[in-house]
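Every protein chain but one is kept in place in this view of the complex.
As written, the chain order gives the labels A, B, C and D, with residue 1 at the start of each chain.
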Amino acid sequence: MYEYDWSSIPGALPYLWEGMKVSLEITFVAIVAGIVWGTLLAMMRLSNLGPLSWFAAGYVNLFRSVPLVMVLLWFFLIVPQFLRAVLGLDPTTDTRLASAMVGFALFEAAYYSEIIRAGIQSVPKGQVAAAYALGMTYGQAMRLVILPQAFRNMVPLLLTQAIILFQDTSLVYVSALADFFGAAYKVGERDGRLVELLLFAGAVYFVICYSASYVVKRLHQGNGS
Amino acid sequence: MNYNWNWGIFLAQVPTGETTYLGWLLSGLQMTVMLSLSAWVLALALGSIVGVLRTVPVKWLAGFAAAYVELFRNIPLLVQLFIWYFVLPEILPGGTAFKQINPVAQQFLASMVCLAFFTSARVAEQVRAGINSLPRGQKNAGLALGFTLPQTYRHVMVPMAFRIIVPPLTSEFLNIFKNSAVCSTIGLLELAAQGRQLVDYTAQAYESFIAVTVLYLLINMVVMAVMRQVEKRTRVPGYIGAK
Amino acid sequence: MISIKNVSKWYGAFQVLKDCSTEIQKGEVVVVCGPSGSGKSTLIKCVNALEPFQQGDIVVNGISVADAKTNLPRLRARVGMVFQHFELFPHMTITENLTIAQTKVLGRSKEEATQKGLKLLDRVGLKAHADKYPGQLSGGQQQRVAIARALSMDPICMLFDEPTSALDPEMINEVLDVMVELAHEGMTMMVVTHEMGFARKVAHRVIFMDQGRIVEDAKKEEFFGTPRSERAQLFLSKILHH
Amino acid sequence: MISIKNVSKWYGAFQVLKDCSTEIQKGEVVVVCGPSGSGKSTLIKCVNALEPFQQGDIVVNGISVADAKTNLPRLRARVGMVFQHFELFPHMTITENLTIAQTKVLGRSKEEATQKGLKLLDRVGLKAHADKYPGQLSGGQQQRVAIARALSMDPICMLFDEPTSALDPEMINEVLDVMVELAHEGMTMMVVTHEMGFARKVAHRVIFMDQGRIVEDAKKEEFFGTPRSERAQLFLSKILHH
Partner (left out) sequence: AVVAAPAYAQELTGTLKKIKDTNTISLGHRESSIPFSYYDDKQQVVGYSHEIMLKVVDAIKQELKLPNLQIKLIPVTSQNRIPLVQNGTVDIECGSTTNNTERQKQVAFSNTIFIIGTRLLTRKDSGIKDFPDLAGKTVVTTAGTTSERLIRKMNEEKQMKMNIISAKDHGESFLTLETGRAVAFMMDDALLYGEIAKARKPGDWQVVGTPQSREAYGCMMRKDDPQFKKIVDATIAKLQTSGEINALYNKWFMSPVPPKGLNLNFPMSDDMKALHNNPNDKAYE
């Protein structure tokens, strides 16, 4: 029988909290940027202009084909150089967090755009017709009538995706950026207590994600009635 | 950037001499495909059962199914894999015997079971959504014809629900290939791990990343093509969309 | 044939059915009408136990629906039901829709079931569509198939829940015609509908419901002559005048 | 007021409208009827350019709908439209539904718009529901709000696409009553409907469509007296007889 030794955890809590902050930061930025860019992609995808719609379709398919780990690796290796070249950054600026955020945001946008596209399509076609019939322009119809309803329908799916994203931040280990999982793993490895630290991490993830999905469910029920 | 490109590296012999580096990548590809397909079959079976149970009017069954889904989708895959491989054999009665079998078989089994359970929770949610999206009258129509509840599920609701959820299932199917990359962390030599090994042995990082990315894209294209056929085959004439 | 005895039903705290009682004889055609939300659908679904109820009892052909020992699938197999939205199985051809319950529930052979199904399909005038899928038929045609499907089980009585209200106006009659014919053949029928023309033509009795209660239960002639409740008068004036 | 000139429209290879022409004078009420899929909705949507068409032209109040230079939103703002499924905006209160287009499209002040909206709401008998959401009203009430919403833009004419066919039978009349009143006040109206009682009461002309073509276009008295086409006779017999 395995002898558990949890003594590493208390001392590591500040470090783990730093990791949790990185996880939350990345999640937050990727959600906000992902939804904005995803909305634009979804509108391009639904537009009548061939090239725009093809571009959006190609983008979404490309990002959905490659494992997130590979995307992050690419971003970690290429984006810093690119940023440096474009912005003339100091070569030693730590771009790991920025490149992870960019990578996640671009990747998640592909998923969000599919959710948002479905959300827009879930609004009855008659609503667009009604908005137009009242003399609204395309922009007004989208902003005042379609998107508010679409987002309302999508809230549960958007949040579910956010929970997945939060779990996936553990993949930033490829850039040695210590998110919550990475921090737990590193402490575990350093102290030879991997099993304990990962069980602890798993429990924390479960509590956070379960609470979040409970809230999502509540919201959904509130919506449905 | 001072990087030495060397695409010929794929045809070079590996240090132990039994194959080329390309051979490594291909064996990784094979492992990824085998692992993902077997896990998918299991996930589909488990997910269908759990998804159906979530909709049945028996409280404790539906509750069990809900707990199952919450458990497997709220813990990161990486952590689950670690638990299946390192923690459970220490706790479960058959664990010692399991640890004595061939190491590759151990890694494969743990990975497969882990991916299958993780994915099954997601499949179950899709199945549930599919069943719930059917008009309520369908269940009543089945019952009114004298079908028992299981017969109604078997002949009326499940076949139609599955047709409706082919597109989201396609996403999950693609995800299982991508998620299998995580299994390299317990030493299973699948595609991503072989790619990494290639970097370790040759230091030709970019060639390796590009090759691995291309192979994943290839898998993706094949899966999409297959699922498009499935969608075509199962399409119901005259039936427009799920709504 | 069908006797409904003091049935009450609640959804949570909300009472949908309030002490409903009535009796339907063999060969009788009873039309149920009333405002939206008055509990018509709920009542008719209670008859073949698609909805459970908390008080009272319903006895169909001598078998109690509320009795826990009753084999409900077997009972339901003998009671035909037609829904507002047809509820054909979209992934099966018309023939499969007509035969699946015959083979899986009654245990008939495939040939026997197909033969029976096609005969009924012919009867509702749709023989040519045997190999199509429901989605390829118009609403009126789908509803006629749904009636044929119910008949394929050799039901002892038929329940209809607003069978024409989801149809385009010009298709209503093709469905009503089939139902009129059925009534003339002596089928026991309980029909929720607002088609008062149909009621006038074939009903023996009309039941009027309001807020979960059976407010009127009268011979057709009496009902259309002098409905006793004010609510029923108002309702009739509303749906007949336009 | 509205003149439709040789309009043809295709969905891909399928021709929905075939060389349709008609003229609606100021103050005239025209009812459009015909079998399902005959192109009635498509035609009426072409009038305010909700559907584009490939041939012909429609001129509303002197402005060509087909002209690329026409400011379509401005044109549509002057043409009221009422839909089969109401299409109120579910995320806004009734008052917001009534004011949003007035403020955002016509640029009226919030107070002015609210005052106007509430006056119209009163007119359709729903003043008490100003702060509810559409989902909290019955179908008939929602449709009356939809009519008020269209009127709030001070339209020069009104288009109705089967305004009562999604309603429960008892609610049809409350909507028709509002429409009859509008007609009596001299509003120019183009109404797709199967309510022949309404047509009889207020229509000046009846247009009958079949397979994308305007088959009959006659004074009301002529139409109900002796419809010339066989198809129209058949159709009338089908929808009137039950």
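Simple rule for what comes next: a residue touches a chain if its C-beta (ideal position, glycine included) is under 8 Å from a C-beta of that chain, and two chains touch if they have at least 3 such contacts.
Fair warning: this is a prediction, and the values are worked out from it, not measured in the lab.
Although one chain is omitted from the display, it touches the following shown chains in the full assembly: A, B.
Screening B:A144, B:I176 or B:A193 for touch with the missing chain picks out B:A193.
The chain omitted from view is touched by exactly one of B:G23, B:P89 or B:P135, namely B:P89. Here one chain is not drawn; of A:L52, A:V155, A:V195 or A:A212, the residue touching it is A:V195. Touching residues on chain A toward the chain that is not drawn are 2-3, 5, 11-12, 14-15, 18, 76-77, 80-81, 90-92, 94-95, 173-176, 178, 185-186, 188-192, 194-195.
In the full complex, the hidden chain is touched by chain B at residues 1-4, 15-18, 86, 89-90, 96, 99, 102-104, 106-107, 184-187, 189, 193, 196-197, 199-203, 205-206.
In this section, only the chains that are shown with their structure count from here on.
Mean C-alpha position of chain B lies 52 Å from that of chain D. Spacing of chain B relative to chain C, judged by their CA centroids, is 46 angstrom. Chain geometry summary: the mean Cα position of chain A and that of chain B are 21 Å apart.
Contacts with at least two other chains are made by no residue of chain D. Taken as a graph of touching chains, this assembly forms a single closed ring in which every chain touches exactly two others. Residues 135, 137-138, 140-148, 151, 155-156, 159-160, 163, 236-240 of chain B are the ones that touch chain C when the two sit in their complex.
Chain C contributes residues 35-36, 138, 168-173, 176, 194-195, 197-198, 235, 238-239, 241-242 to its touches with chain D in the complex. On chain D, the positions that touch chain A within their shared complex are 45, 48, 50, 73-81, 83-85, 87-91, 100-101, 104-106, 149-150, 153.
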